[in-house]
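Omission of a single protein chain aside, the complex is shown with its protein chains in their original locations.
In this document, chain identifiers A, B, C and D correspond to the written order of the chains, with residue numbering beginning at 1 in each.
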Amino acid sequence: MSEQQPFEPKIVAYVCNWCTYLGADLAGTNRLEYPANVRIIRLPCTGRIDFNLIIKAFEMGADAVLVSGCHPGDCHYTAGNFHARRRWILFRQLLETMGIDTRRVHFSWISAAEGKKFQQFVTEITETARALGPYQAYREICQAE
Amino acid sequence: MQNELRQTCRRLLEEGTVQVVIGYGDGTDGQTFPTFVTRRDDVERLVWNERCYTNLATYLTRPEILALGKAAICVKACDERALVVLEKESQIDRSQLVVIGLACSTDGVKQPKCEACENRTPRWANVTIGDAAGETAKTTADRYAALQAFMQKTPDERMAYWKTELARCVKCYACRQVCPLCYCRQCIADKNRPVVISTSATLKGSFAWQITRAFHLGGRCIGCDECTRVCPAGIDLRLLNLSLARAAEENFNFRAGVDVEAEPIVGAYSERDREEFIR
Amino acid sequence: MDIGYYPGCALHGSSNDYGSSVRACLNALGARLCELDDWICCGATAAHSLNHMLALALPSRNLAIAERQGYEELLAPCPMCSMELLKARCALTASSDLREKVSEIVELEVQGKTRVLNLIQILQKIGLDAIKQRAVRTLKEFRPACYYGCLLTRPADTVQFDDCEQPSSMETILCALGAEPVQWNYKTECCGAGMTMADGPTTLELSHKILSNAVAHGANCMVVACPMCHVNLDMKQADIDREYDCRHDLAVYYLSDLVGLALGLDEKSLGIDRHFVVKR
Amino acid sequence: MSRIGIFICWCGENIARNVDVERAAAEVADLPGVVCSVAYKYMCSDPGQSLMRQKIVSERLTGVVVASCSPHMHLRTFRKAAAMAGLNPYLVEMANIREHCSWVHHDRQQATTKAVELIRMSVAKVRANAALQPISIPITRRALVIGGGVAGIQAALDIADSGREVVLVEREPSIGGKMAGLSETFPTLDCSQCILTPRMVDVGQHPNIRLYTYSEVEGVEGYVGNFKVTVRKKARYVDMDACTGCGQCWNACPSKKNLSEFDYQMGNRTAIYVPFPQAVPARPVIDRDACLHFLKGKCGICAKKCAANAVKFDDQDEVITEEVGAIVVATGFKLYSIDRDQASSKLAGYGEYGYGQYPDVVDALQFERIVSASGPTGGEIRRPSDGQQPKSVVFISCVGSRDNAKGISYCSKICCMYTAKHTMLYKHKVHDGQAHVFYMDIRSGGKNYDEFVRRAIEQDGAHYHRGRVSKITQENGKLIVRGVDTLVGEPLTIEADLVVLASAMQPAGGATELAQKLNVGYDEFGFLSESHPKLRPVETNAAGVFVCGACQGPKDIPESVAQASAAAGKVLVMFSNEQLSREPEVARINETNCAACFACVRACPYNAIERAEVRDRKGQLVKRTARVNPGLCMGCGTCVAICPSKSADLEGFTEQQVYAMVESLV
Partner (left out) sequence: MSGNSHATESDVFSEANVAACYQCGKCSAGCPMAEHMDLLPNQLVRLVQMGRFDRAMRAEAIWKCVSCVTCSTRCPKSVDCAAVLDLLRQAAFEQGKVPPSRRRTLLFQQAFLDNIRRNGRVCELELIGVFKTKAFAKDWDLLKLMEDAPLAPKLMRRRKFHFRGERVKDRGLVKRIFDRCNSIKLDLATSENS
């Protein structure tokens, strides 16, 4: 990245196939523009999304991570999002203790009908990540010998 | 008391109730070490003193110990919680195990973890040796005092702390080896298709490893602090364990291994779990 | 057995017959009542009608005294008092903020730990067997209508006593002593106690319905465990008779009166001679 | 070594306007393993697809990435096309460069960069893809229907009429359920038995229906298409085959004063009895607790009277195993009782209504029997206590229903209608009587329903009072009902001769235990949970198990019947194939590495993971392991995330595939 260009954060989004992925599709169908920083990785369910993936994203240089799925009660697999939610409750505590920047880890429920919410949320977290700047701390961890 | 312990173990072996007793033996340098007694005359090697701090539950899942036959195990009240977790996770069959409870007196084992000790009498034992000093009610604040103090630091300071601390980690995996609840046949850290945790002893690998280790103990860690005790680099791993233990207690009213009846929180959920952090 | 005792104003005033009765009966059963030091009025209907905080503070002061004196259990034979004490206790245990605030108001630390018991609960605690053992005579000539009124069983969440619609605890005790309580419909209807002074006619009407129903179901007396119910059904019975042109002629006993009689106590020590309607 | 082909779609201008597709094609051409990278105007068109098929053959491709629209749009299309060209369809992945890129990013530079990255991610993934074969499960094309009420009867007949075998299990001695005991039905007032009993006879005589009455489902094993069900046939003490149903036995039985279950304890029956004359099967059963032979060891009059020698005092329970491919649950409902003692601690009774101690306070089903021509009073309306004709009847709605304090928050849905019906039936028989109804709302949505209620009020003169009843007492043989009319704003006391309670509908007893055996979910009240309230109303989350009727929620006869036919339809769709074909994107467990902590077993929303044992040839236990039943797994991957050693993995979204995608991010 050259010095002149403004900083563009890299954002990895792990989303479920049935709600948030479709919500992003709807944002597209409705031509709702949002920053091009997010890279969506489609998984069947938030229940499938392991915390290691979040760490892996930071290791790969992500400046922010988004995990998103169906609203409670709407899970295509009945309860995958409930399992995910419980894991996130614990995982967030661990991030806090490690001093990992929780402003860079986002969780959301975005349904297939919420194209607008997807657009707004992705825009918001991109702007947050821009404001925070590159995640220098984790890059240092990854570069240390 | 030591005599009572030896007598009990002798009887168990004589009567054929068990084939092996997992207990403490005296070491050369004033330490104790895990001892596996299979012959009744060897019970004299068993000791019970203030240096018996290791958590022997970790041996219960080892294939080489399982091969010795039905076991009796010596546990303190704190160690015993590991048995509860192991039983919930189908790793031990409680009916096939004789638990010899060792009650701690206040001038018994002295370890940092003893500061937070609440209950000195094993509750789940078949036989209990010795008289305990009684219970000391502790509040949540007492239990997580060390964590609370640490959390006074800013996030950046915490990050800096772990960078310094984990830089010393040599990935010897002593923390994994000693943990009574790390019983996987193949650890995720040793997985290579894909590599989930970088195998080299760099800071990146150490972070990933310690996050993973701590998280895998979330809602399971019983706080025996063996990981911290054995860490050759002297990293205070306890803080990570405490943070998840506190999250489990605060959010799910759950303390691993304390209530024999309580179902594990791992693999379970409630529709009312909090979600104010989810947008 | 030493029990903390909160008599309340009525038992020290015009309902001193109830006071005598409770003391005599429980003493005979081996319970010693230890009156709270310098207790104050619970505030009754007036306080909870006009000042929410006062209705919490007055009983809280008494709970605080009980705590200071180390009573784990407190007998309040007047259901109004015991309900007010329990209401305060519930509120105090539910909120630490309130505990702090009220402690400040009443100038004494209060936790709301003391368990508050009514007369029936004390008798239950003593135990039916123990009471039966000490009984020297049967109550078989009594066919009482057991009248619980409002506040012995209500509000149900607060007082957590008996079944608020079909209570039976008094019957259980009296049956054990040989009495034959009748089944009737007005066990938990209100006698209008809160209005005795302010709205006399209302009280007379409600009490009249109660007495009539008891008589219609074959009762030869009534049993209550509340000083206010007693006032309305006993002292006011003559007024009721006059107002409705009838003659109920129904003696109204406190539960402790009948238990006391079974224990062999005389009418005088139980204060029965101080009732208005007296059956020969 | 992979040979991957990349096909980038212009989607006309849709993609090409904001993404420089040619540049993208050029940039990804050099990615490792990529052997061809082309852009085309419309990949989903016939020429587009044939281009792909051509390249698969000519370039001997081992993997394909189509960069175009959302996989929800065309993944299936391209996988099918690949299959036609001989490539395993699961070696095709897509990169969504339309919905997630060209349509939402208007800066051509940025959009193109992102498109390239998305393609790179998909290439990384497809390199780790494996050829998968669809899972096919053989199915037993027989169905089990549990419950022989109107819903179960309908479902069984529909399935049987299509030529498939049905096993129908009913707990009571006869099928017919609650409907058999009803008098007339709303909104037509046609006789319940007249419309139901012919259907019952059809069931009894149907060559494809195997009927087990007086029987219960004891256990269910297996999974969709392959259930093994054990049914306990309770000892009936009557040989069903020998008996002719002539009635000599029950006419002669000396034990006559036993309360009839069918008449809800308001009439009597003998110890050997058929519950009602039109019972199917028309075979009696002996009530052990009432039979003098069993109680005192002597009698046996029925056996002596029986010309067919059908009475068997030594009859035993029999356990039968049936193999079926699908299960329809139609266990129906029971009424909430206002008694002090409740089946569940969550419920409370109505002390204010006397906890049911007044004999003339009856529930709605009892009133149906009182009105019914076949009932204990022969259809004359007389009250239980003294047989007098009640001149004033109070009907109370929402007893238990919508009463959170008693533990039930839901509306029982049918009470408004049958209460209106009750007032009509009463008025038609007692012309000088007055019906009063206490209600909160009148819920009469449905064809001809509201008109029906209005008729009860306007033509038959039922007095409707809006308000709840606070207390019922009894004085001088009258029931004193203290209510209120909130529309007038006055309390209202009515002296009634009979009070009829429209008690809440609850799931039939034992429904939750059955649901647990079937792995079907249920709500806090015990109603079974459908898979989706709108789109999958008769399916459950247990594949192959369907629900219909009041076991799923309060409903009336038309709805129960409609739902039953729907369930039968779903069963028949399943039975239209010999094998069940399922997507192969399911979880699998590395059994060598599994540490058998069984967290996945707890977490699996489908109970698709079981505890298994690995044994060597001698039968010695080698190790324990979790094992996925691919017939049940729906592929959510919750097990993968929860498995600490990652011994669980999910085909189509394997750890390797997902990590490859993340690692491809630069």
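As a working rule, a contact is a pair of C-beta atoms (placed from the backbone, for glycine too) under 8 Å apart; a residue touches a chain by one contact, two chains touch by 3 or more.
Quick caveat: nothing in here was measured; it's all calculated off a predicted structure.
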| remark: Only these shown chains touch the missing one, namely C, D
| note | Filtering C:Asn27, C:Gln111, C:Thr172 or C:Thr202 for touch with the omitted chain leaves C:Thr202
| task | Sort through D:Lys334, D:Lys471 or D:Lys555 and give me the one touching the missing partner chain. | result | D:Lys471
| message | Of the residues C:Met1, C:Leu50 or C:Ala130, I need the one that contacts the missing chain. | response | C:Leu50
| So which bits of subunit C touch the chain we can't see? | 9-10, 12-17, 38-41, 43-55, 57-58, 61, 104-107, 150-151, 154-156, 164, 188-190, 192-195, 197-200, 202, 206, 235, 273-276
| request: Go through subunit D and note every residue touching the omitted chain. | output: 352, 398, 402-406, 440, 466-471, 482-486, 489-492
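Operating definition for what follows: only the chains that are shown with their structure count from here on.
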| Out of curiosity, which chains are bumping into both subunit C and subunit D? | none
| said: How many angstrom lie between the centres of subunit B and subunit C, each centre taken as the mean Cα position? | reply: 57
| query | Just how far, in Å, is the C-alpha centre of subunit C from the one of subunit A? | reply | 65
| remark: Residue numbers in subunit D touching two or more further chains are 603, 642, 659, 663
| request: List, in ascending order, every residue of subunit B touching at least 2 other chains. | output: 188, 196, 267-268
| field | Of subunit D, residues touching subunit C in the complex | value | 340, 350-352, 354-355, 473-475, 480
| subunit B - residues contacting subunit A, complex | 147, 150-151, 153, 155-163, 167, 188, 196-198, 202-204, 207-208, 211-212, 214-215, 218-219, 239-240, 243-244, 246-248, 251-252, 265, 267-271, 273-275, 277-279
| For the complex, which residues does subunit B have touching subunit D? | 89-91, 183-188, 191, 193-196, 216, 264, 266-268
